[in-house]
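First, the structure itself, so that you have it in front of you.
For this view, one protein chain was removed and the others were kept in their places.
Letters A, B and C name the chains as they come in the text, with residue numbers starting at 1 for each one.
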Amino acid sequence: MAFRMTGSPIAPAALVEGFGDPRCGGLAFFEGRVRDLNEGRAVQALEYEAYVPLAEKEGERILAEARGRFEILRAECVHRTGRLGLGDVAVWVAVAAVHRGAAFDACRYIIDETKARLPIWKKEHYAGGASEWISCAERDGPAAGTTR
Amino acid sequence: MAFRMTGSPIAPAALVEGFGDPRCGGLAFFEGRVRDLNEGRAVQALEYEAYVPLAEKEGERILAEARGRFEILRAECVHRTGRLGLGDVAVWVAVAAVHRGAAFDACRYIIDETKARLPIWKKEHYAGGASEWISCAERDGPAAGTTR
Amino acid sequence: MKKSLHVRYFAVLREQRGLGEERVSTGAATAAELYEELRARHGFTLRADRLRVAVNDEFEPWGAAIRDGDSVVFIPPVAGG
Partner (left out) sequence: MKKSLHVRYFAVLREQRGLGEERVSTGAATAAELYEELRARHGFTLRADRLRVAVNDEFEPWGAAIRDGDSVVFIPPVAGG
C-alpha cells in the first residue's frame, strides 16, 4: 500500500533511498516534524491517535486523487501514531513525476488533504505537565478537550 | 556553505539525515534525477559542465533571496557536475520552516531559479552514440551545439 | 426492537467516555439519534455539528440508518495543521 499508518519511528533517509522511478526527473518530499513551540507554548512531546482503518482508506483515496489530478508517476505517504518526541517525523510524503511542477503540486495536495481529512488526532504535552488535544474545537470556542 | 557544487555522487538519504532544525515543523525537499527519456529520446547518460565560482556565488544569492522572501529557517542546495547515469541525482534542495507553506514555496523558488540562472550546462548522451547540449538554443532555432 | 452496536471512541470522546470502545444497545434509527443518546448519557461536550460519523469504517451522513451489528465511530475535529 502506498499509504500507511505506523506506530514505529519514520526514518525518511531509508524511505528516500527506496523511492523513485526510472522515468522520473523530479521528486518532491515533505516531512512534518514535531517542533518545539506551538502557538507560543513549549511542546515536549506529542501523541497521535488514529482511527486506523478509516485513515488508511481515506489516505489511499487522497493518493488516488493526486494521481488523477497531477501528472505523477508515484506517490507515497506514511503517518505516525503514538507518542513522538521533539524532532520526530510525524508524516512523510513522497512524489515522483517526469517534471517538477507536478511533483510539487501533488506533494502539497497530499499533505494538505491528509491534515484536513484523516481521522488522526494530536495531543500536545507541554513543559509543566499540561496537555491538550489540538483541533478546530480549540480555535472556535471553549477548549473541548483541554486537561490541565 | 549552504550552496555547493560537487563532482561526487549526491546521496539524498545522507543529506536528509543531517538536515533540520528543532524549531521546524515542515521540511520540503526536491531531487532532480536523470530520467530515461527527454523529448522522446532515450537518454543513457548526462554531463553537467559548470562555471563553478560564479555558479556558487549565484547559488548563494538564490538561497539568500529565498530566506528573504519566505518564512524559512534553513535552506540548502547541492548541484552535480560531471557525468551522471540514469537515476543519478543532479540537484538536491532542502528547506526547513515552521510551517509547510513557506517550506514548499521556498523549495520551488530555489529549484526554479537554480535551473534558470546558474551557469551550468547539460549535455545528453543518447542511445546510439549521439549527444546534444540542452539549452534554449535548441528550442529556438538551429541546434547550436549538436554533435551527432 | 433494540439493536446491538459496536461503538469506538477517539481522542476527546475517548477521554470523556473513559474507554475506547463498548457495545451499545439502542433504539436509535440514525447515527444522529445515536449520538444524541450517547451525548446525554455520557456528557460529551462536542455538538454533533463539530463531528463526523463513520459506519462500518466509511464516512456516512448523520441521517444514515444504523443496523444491528454496525460498527459506529464519531469523529472529533482533526488537528488540520
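The rule we apply is simple: a residue touches a chain if its C-beta (ideal position, glycine included) is under 8 Å from a C-beta of that chain, and two chains touch if they have at least 3 such contacts.
In this text the structure is predicted, and so the values were computed from the model without any measurement.
> Indicate each shown chain that the hidden chain touches within the full complex.
B
> Out of B:78, B:95 or B:118, which residue would touch the omitted chain in the full complex?
Missing-chain contact among the listed residues: B:118.
> Who touches the missing chain here, B:7, B:53 or B:128?
B:53
> For chain B, which residues lie in contact with the unshown chain of the complex?
On the chain B side, contact with the omitted chain comes from 49-51, 53-54, 57-58, 115-123, 133-137, 142, 144-145, 147.
Convention: only the chains that are shown with their structure count from here on.
> Using CA atom averages as chain centres, what separation in Å is found between chain A and chain C?
Here the centre of chain C sits 25 Å away from the centre of chain A.
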